[in-house]
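I'd like to ask you about the structure that follows.
Note that one protein chain of the assembly has been removed; the remaining protein chains are unaltered in position.
Lettered A, B and C in written order, each chain numbered from 1.
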Amino acid sequence: MNDILSILINHSPALIVAVPLFGAFLTPLVGMINDKIRNIFVIFITLLTGFFTVILVNEVFTNGIKTYCFGAENPSVNPVVRIFFEIDGMSAFMALIAVILPIVAVIYSWGFAKEETGQSKYYTLILLMTAGILGMVLTGDMFNFFVFLEITSISSAALVAFWTNKKNSVQAAFKYIVISSIGALMVLFAVAIFYGQYNALNMAVIANNIGFGFLDKIALVVLIAALTMKAAIAPMHMWLPDAYSGAPSPVTVVIVGTTLASLYGVFRVVFTIYGKQFLTILRSFGDFAVTPSLLIGVFIVVLAVLTIVIGVFMALKSNDFKRMIGYAAVAEIGYMILAVGSAISTYFIPTGTTTVTMAEHGKMALTGGIFHMINDALDIGLLFLVAGAVYYATKETSLNKLGGLSRKMKYTTVFFLIGLFAVSGLPPMNGFASKLIIYQSTYQVNPILAIVAILCSIMLLAVFVKVFHSAFLGPEISSTKNVKEVPKSMLIAMGILAALIIFFGLFPEFVITNIVEPAKNALLNSSEYISAILGGV
Amino acid sequence: MSGMSKIVKTISSIAFPFVMIYGLYIIAHGHLTPGGGFQGGAIVASGAAMILVSYGSVWTMGKVKEKKLSILESTGAIVFIGTAILGLLFAGVFFNNFLFDSNLIFNIVPVKGSTVGILNSAGTLPIMNFAVGLKVVAGLFAIVLVMAYATTKMGGGKK
Amino acid sequence: MMTFNIPYIAVIGLILVGLIAVVFKRNLIKIVIGITLIESGVNLFLITLGYRENSIAPIYTSSPGGLMSLPVPQALTLTSIVIGVAVLALMISFIVHIYRHYNTLDASKIRGDEE
Partner (left out) sequence: MSKRNFAAVIFFTIVAVFLFFTALMMHPFGIFDEDNQPEMDDHIIDNSQTETGANNAVTGVVFDYRGFDTLGEATVLFTAVAGVILVFRRLKK
């Protein structure tokens, strides 16, 4: 028994991607038998993926970085020829996010997509998206990253256009695929520059050899621009509300995962590939050091504030339930990169040393930012599921045509309240736990940042209270007369997310020490990432 | 598309087998000469697209259902990933070339340097080539067929 | 040094032509053509990186012997070409639907219900 488990642990990196892919290839065939069998099959595949992810994550958090080579047991590492998967704390953390969302989405879809045609393809694409996100976060190879990026963007674009009879969905899908294919081509261009420079595609090898010449700077700019474009950071955020509101709600939940995976790409580039180069001291004043990371950090903070403000104000203006949550999602992404940006702007030189270190409040900000990633996935996911439930019951998303839902849809209302509390950072939900860390730490970096963050959070609360008031409270209007509570499967899916939200809110310390801290340490320790492949070179 | 004149139909029916054989040759010799599963698959699929253009999408849809192509494509993909998983079962690594230098098929180790090339070599590579070839044929043809059929049904864009 | 880099410059030129189409054109089909051009440019960039002077194709079957050009960029390009085909197919399908809804391909006239 122990043998089997250890074999499974050893091969879990490959199986995590192979299982959903295999499931996706089989789904059209299984779908010909029976709808019910197919749904069970798809749920089983996502759960199996979840199982492998959990054992891998457990392994990584206890025994450190795990590498997996495709095709050879004892691959040559000088030069690195084959494709490696390299899973450190951050990858494991992202894999957890990436695997929770599809499970919820698939369970939810059982009720949600019952009446739709083309369900087999729908489930196939959801599984492909899952495999793509997992591949993106686990891989240690630049070109492989590009391939999985394309898998995620193509499958999610096709799913955004699921309702082809809606204008919004189709044009959002087109916008999304144009943005993401240009972004992916930019990533490929950067990969080509790396290949031409270092004759390597492995991230660890590139990180080991990288200098900071003109071409490296170009590659950095191209990579950051492409990935921030895909992560919907202002000024390239416009596609996100369209795509999020155009897609069916369970799909949106998984697309949240693709956005976070792109953000993970930004972190991987900034912290790991350019990790060493960013810490070279350009000029120092006492213990204050001007490093490339300071400049990048300030740049990211500016973008982050812009993203938060734009997201919140557009959410205030909006009059459509799903669109509003889409803008709130933009703002939430802003919070994450605000924390990360302020973290990397706090490097300084401790007295008596010559190398730069991140200040304690910087590390705290980083913790908050990473913690907020998983919280954002849960909160925004839950809100979109609620919006989907409202749409399922009433076929409406415009707030003018909704009212008095709380009497007919009790459970959904409760879930909406939980989501509302979480996304606007009120205790005892998870959003409060991570936002509090972000406020505290950014206050030490610059008080203005914390004030902006708190104000915007309050405005988000106002936005969602408005939604609550107009959609769930108040008198029933004619279009919501015959509303019934949504099917059980949808309630179960929302329940899973709500339970996780409350759990994370009640025991933030537990989550931070067990999941977030390893991820943070992995980001800060790029030399470990390199030596895991090259063996201490 | 409602099909073209009789001349076009006849010529394309005559040309189709040759295109197909050429494509299959490219797939089968993928590990020896320039080419491989993708290239050969694209050639066969373009031959099929030629038939589609000359006979019209409605006729072709009557002969080949997209569902069957979908099954074919899934089969190709499953064979491909299945070969990779077999590598895990037999040799203990995902994507291992477990047939190479074994006592099964495709097991001949080529002489190093410039050789004539033996078809029965390269382990799992020819199998994967065929799987990918099948996938590409079915996939590309399905894309072209579905698009052509759907746009015909929509009336060429005039709403 | 500069004369040796003319292939790179040509590749960049191709990318820029595509970029012009994406940034300045309003017709959706032209935008898609632009993306395809950028993609071809990037693929060509990869291929040019793999060239070695006086080399032959990296295939041993009845090869005359000698230096071989680099095989990895060719494999990467093969992958990215297929990906390009996939993206193109999907973009064109979206355009068909957009045209059905809006009866136009002008990007400036294509808006969602709410802006």
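Here is the rule we use: a residue touches a chain if its C-beta (ideal position, glycine included) is under 8 Å from a C-beta of that chain, and two chains touch if they have at least 3 such contacts.
As the structure is a computational prediction, the values presented were derived from the model and not from experiment.
S.K.: Which visible chains touch the chain that is not shown?
M.R.: Every shown chain touched by the left-out chain: A, B, C.
S.K.: Of A:N63, A:N165 or A:S478, which residue touches the hidden chain?
M.R.: Touching the chain that is not displayed is residue A:N165.
S.K.: Touching the absent chain in the whole complex: find that residue among A:F25, A:F41, A:F93 or A:F464.
M.R.: Considering all chains, including the one not shown, the answer is A:F25.
S.K.: Extract the touching residues of chain C with respect to the undisplayed chain.
M.R.: Residues of chain C in touch with the missing chain: 1-2, 4-9, 11-12, 15-16, 19-20, 23-24, 48-53, 58-61, 68, 70-72, 74-76, 78-79, 82-83, 85-87, 89-90, 93-94, 97.
S.K.: Go through chain B and note every residue touching the omitted chain.
M.R.: Contact residues on chain B toward the absent chain are 30-34, 36, 38, 66, 70, 73-74, 76-77, 80-81, 84, 94-95, 97, 100-101, 106, 108-113, 115, 117, 121-125, 128-129, 132, 135-136, 138-140, 142-143, 146-147, 149-150.
S.K.: Please output the residues of chain A touching the missing chain, sorted low to high.
M.R.: 21, 24-25, 28, 70-71, 76, 78-83, 115, 117-118, 121-122, 124-125, 128, 131-132, 135, 143-144, 147-148, 150-151, 154-155, 157-159, 161-162, 164-165, 193, 196-197, 199-201, 213-215, 218, 221
Convention: only the chains that are shown with their structure count from here on.
S.K.: Higher C-beta contact count, A-C or A-B?
M.R.: Pair with more contacting C-beta pairs, A-C versus A-B: A-C.
S.K.: Roughly how many whole angstrom separate the Cα centroids of chain B and chain C?
M.R.: Chain centres of chain B and chain C, defined by C-alpha means, are spaced 23 Å apart.
S.K.: CA centre of chain A versus CA centre of chain B: separation in Å?
M.R.: It comes to 36 Å between the two C-alpha centres.
S.K.: Using the touch rule from the top, collect the residues of chain C that touch chain B in their complex.
M.R.: 57, 59-65, 78, 82, 85, 89, 92-93, 96, 99-100, 103
S.K.: Can you list the residues on chain C that touch chain A in the complex?
M.R.: 15, 22, 28, 31, 35, 38-39, 42, 45-46, 49, 72-73, 76, 79-80, 83, 86-87, 90-91, 94-95, 97-98, 101-102, 110-114
S.K.: Would you pull the chain B residues touching chain A in the complex into a rising list?
M.R.: 67, 70-71, 74, 77-78, 81, 84-85, 87-88, 91-97
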